[in-house]
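Of the protein chains in this complex, all but one are displayed in their positions.
Then we have subunit A:
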Amino acid sequence: MKKLLIVSILGTALLAGTAQARDYEEVRFGVDVPYEPMEYRTPDGELTGFDIDLGNALCAEMNIECEWIVQGWDGIIPGLLSRKYDAIMSSMTINDERREQVLFSDPYFTPPSAWFAPAESEIEMPYPQTLEGKTIGVQRGTLQDNYVTDNFGDVADVNRYATADDMVLDMDAGRLDIVFLDFPVGKATLLDSEAGNYKVVGEMITEPKKYFGDGFGIAFRQRDEELAAKFNEALATLRENGTYDDIYNRYFGNNNAE
């Protein structure tokens, strides 16, 4: 009787195991737009950007269909967990807090963060002393938000925005003294599109790891280990055969960012 029980339990466990190991024919990505140049829309509404191109290239490499689902940043991890999509590829930095919720792929990009200020700004180095009483802009819930809140929250006003666009608008309006952003995003939205009005203050910031993590990763649900492994394999292939570099150069030129 006991044996029968064990056999039947094992049997069901095996069946359940095979049922879960499905072939992935289609993967849905959650993405928060706009976040230039990582993900944004062309004037005719098409999704484009570094993440989108790399994601599509990864899918092509693995011979699976890709679909992109737009989701606001605030709810992007809950959306993954509630199966609105299967992966997040939206400039998401790998860190321990997020690792508790999701499974990350190998890092595919490591962007530095940087301070941006109006060209005529007198702030030279962003220390707590120099930013005392200033107004700092960040995007709510980003690692930049955490970094600024913990290091400057006591001495400066921190304005948190739902989108990077709102923040740029308020920077243009003169409501912000300085903003702290992913460098590629700040470059595209502040340096390139409004040439001469803004400058980078201080150095690129990628430390400490507590805030800035290991770079961007694709996030999966914890149980989808197989899918994550497939993506890691495909990513390694793309790095080897030069496709990754092609896409990188398309958005960041040869000597920007890194």
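Please note the rule applied: a residue touches a chain if its C-beta (ideal position, glycine included) is under 8 Å from a C-beta of that chain, and two chains touch if they have at least 3 such contacts; residues count from 1.
Here, contacts and distances are computed from a predicted model.
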Record-based protein name (UniProt) of the chain missing from this complex, from "Arginine ABC transporter permease protein ArtM", "Indolepyruvate oxidoreductase", "BtrH N-terminal domain-containing protein" or "PilZ domain-containing protein": "Arginine ABC transporter permease protein ArtM"
Would you mind spotting which of A:53, A:86, A:145 or A:224 touches the chain that isn't drawn? A:145
Quickly run down the residues of subunit A that touch the omitted chain. 73-75, 77-78, 97-98, 101, 140-141, 145-146, 159-162, 166, 169-170, 172-175
